[in-house]
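Every protein chain except one is present and positioned as in the full complex.
By written order: A, B and C. Residues from 1 in each chain.
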Amino acid sequence: MSDAERSTYTESEVIMSTVRVVTPFVLTFGLFVTFHGADSPGGGFQGGALVGTVALMLAFAFGIDATRRWLGRRAVTAAASLGVIAFAAVGLGGVALGSSFLDYTAYKALPLKKPVKLGIEAVEIGGIGLIVGGVIAGLFFLTAAGPDADADADAGTVPGDGADTGGGPGGDAE
Amino acid sequence: MIVEQALLAAAAALVVLAAAVLYRAVRGPTMQDRVVAVNVLGTNTVVILALLSAALDVPSFLDIALVYALLNFLMAVAISKFTVDRGGVM
Amino acid sequence: MIAPVGYALVAFVVAAAVATALLRDVLAAIILFAAYSLGMALLYTLLLAPDVGLTEAVVGAGVTTVLLLLTIAETVRPTDGGALERPDPRAAVACGALAVVFGLTLPDLPAVGDPDSPVIAYERVTGYYLSQSYAETGVENTVTAVLAAYRGFDTFGEATVVFAAGVAAMVVLRREVLT
Partner (left out) sequence: MDVTPLEVAVVGFLLGGVFFTFVTAVGVIRLPDVYARAHTASQTDTLGAGLTLIAVALVLGLETTTVKTVLLVAFIFVTNPTAAHAIARAAHEEDIEPWREDR
């Protein structure tokens, strides 16, 4: 397909409208699967993947580059990192309360209703869900960015112009 | 009892129909034909899951059916958008 | 009455798997693989493992398909028939023999959900989780209880692996995009 043809392609209005209707449901349902994972099939992994899928759906309807600019690559990576931090924090909280790593029974010292269940849900939602959702969305956007895509140009780096020294990509990816 | 048998029979019939539709997915000839076939397969899967949920009385199967309904759409849009040309539009 | 559904599903999954392996066009194979995932998730659900079915639905049918599609979007379709060599008949025979050998072990497996099967009857592991997990964790889904509480450390390692693998792939991809 030539470049001229490519530029004439417009995003389909039908798909855009449907995605506009469907996406809130997917997001809500992904959160439901994540939050309700303790009492029904599902959990952080499945729910996080579903939430990550929302980004994919938006990208297919409204264009990948536009969605990536809107969402921001840093937000996606930050979500995944935050997941690991939250998981470790829940685990270390047990240590801080005088028990062992990831021992939720330690939270019985706090004035909570169901301490063990809350600990499990915190790990599922804040930990695994964020990690999986962030990684899926991040991998998708970077795989989709073809060789000719502008690399967001967020830090003013021109593609192929001094950015391949190694310091550039690592530096502005944090 | 009759209802359960009917639900399971319908599920079995739908699985057989899905296997038949698989012929179109294997045969092609164009990629869009395969996508149509997989889309029909996905809808069938959703319905089969709902039938099993009612027949076996496991309401949580409906969650999986909902996930499928959502992802089936994503899959069809993704593949069809992709096949406009390899790397052309995406 | 549930058995016919199961047999039909197995036939469907096997047909989809064989077709995926034999199709020479990568794009067609990916689409067939999505069909295989649909059948497989249905089968998991039928065997009363809805958590696994849900994972297969989300990851197998949704995410894997999209990521594979994006990956081959970066390649070009081979115009000469060179890359499309026929499958090796010896490999096909070997795979078939392996499938037959595994199939021969099937009659000795306990039935699905059989309370007397060794795995469930062994009180110190599965039986303990099934009977005690709700009292100890307050979580109704035993799978979640085992994943997040009893084997929390393992899950922490897995989540970190997912994160590390994702970040490593992102770093490599980003470098390729920039150069």
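We take it that a contact is a pair of C-beta atoms (placed from the backbone, for glycine too) under 8 Å apart; a residue touches a chain by one contact, two chains touch by 3 or more.
Values in this document were obtained by computation on a predicted structure and should not be read as measured data.
Engineer: Out of all the chains shown, which come into contact with the hidden one?
Structural biologist: Over the full assembly, the chain not pictured touches A, B.
Engineer: For review purposes, identify every residue of chain A that touches the missing chain, sorted by number.
Structural biologist: Here the touching residues of chain A are 9, 12, 14-15, 18, 21-22, 25.
Engineer: Residue by residue, what part of chain B touches the chain that was omitted?
Structural biologist: These residues touch the chain not displayed: 2-3, 6-7, 10, 13-14, 17, 20-21, 23-24, 30, 32-33, 35-37, 39-40, 43-44, 46-47, 50-51, 53-54, 59, 62-63, 65-66, 69-70, 72-73, 76-77, 80-81, 83-85, 89.
The rule we apply is simple: only the chains that are shown with their structure count from here on.
Engineer: Would you mind pulling out the distance in Å between where the CA atoms of chain A average out and where those of chain C do?
Structural biologist: Chain centres of chain A and chain C, defined by C-alpha means, are spaced 22 Å apart.
Engineer: With chain centres taken as the means of their Cα atoms, state the distance from chain B to chain C in Å.
Structural biologist: 17
Engineer: How many angstrom lie between the centres of chain A and chain B, each centre taken as the mean Cα position?
Structural biologist: Chain A and chain B have C-alpha centres separated by 27 Å.
Engineer: Scan chain C for residues touching two or more other chains and write them down.
Structural biologist: Chain C, residues with two or more chain partners: 50, 53-54, 58, 62, 66, 70, 73-74.
Engineer: Residue numbers in chain B touching 2 or more other chains?
Structural biologist: Within chain B, the residues that touch at least two other chains are 60, 63-64, 67, 71, 74, 78, 87, 90.
Engineer: Contact residues on chain C for chain B in the complex?
Structural biologist: Chain C residues touching chain B: 1-2, 4-5, 8-9, 11-12, 15-16, 19, 23, 27-28, 31-32, 34-35, 38-39, 41-42, 45-46, 48, 50, 53-54, 57-58, 61-62, 65-66, 69-70, 72-77.
Engineer: Show which residues of chain A lie in contact with chain C when the two form their complex.
Structural biologist: Those residues of chain A that touch chain C are 33, 37-43, 45-46, 49-50, 52-53, 56, 77, 80-81, 83-84, 87-88, 91, 101-102, 104, 114, 116-117, 119-120, 123-124, 127-128, 131-132, 134-136, 138-140, 142-147, 149, 151, 157, 159-160, 163-164, 166, 168-170, 173.
Engineer: Where on chain B does chain A make contact in their complex?
Structural biologist: 60, 63-64, 66-67, 70-71, 73-74, 77-78, 81, 84-85, 87-90
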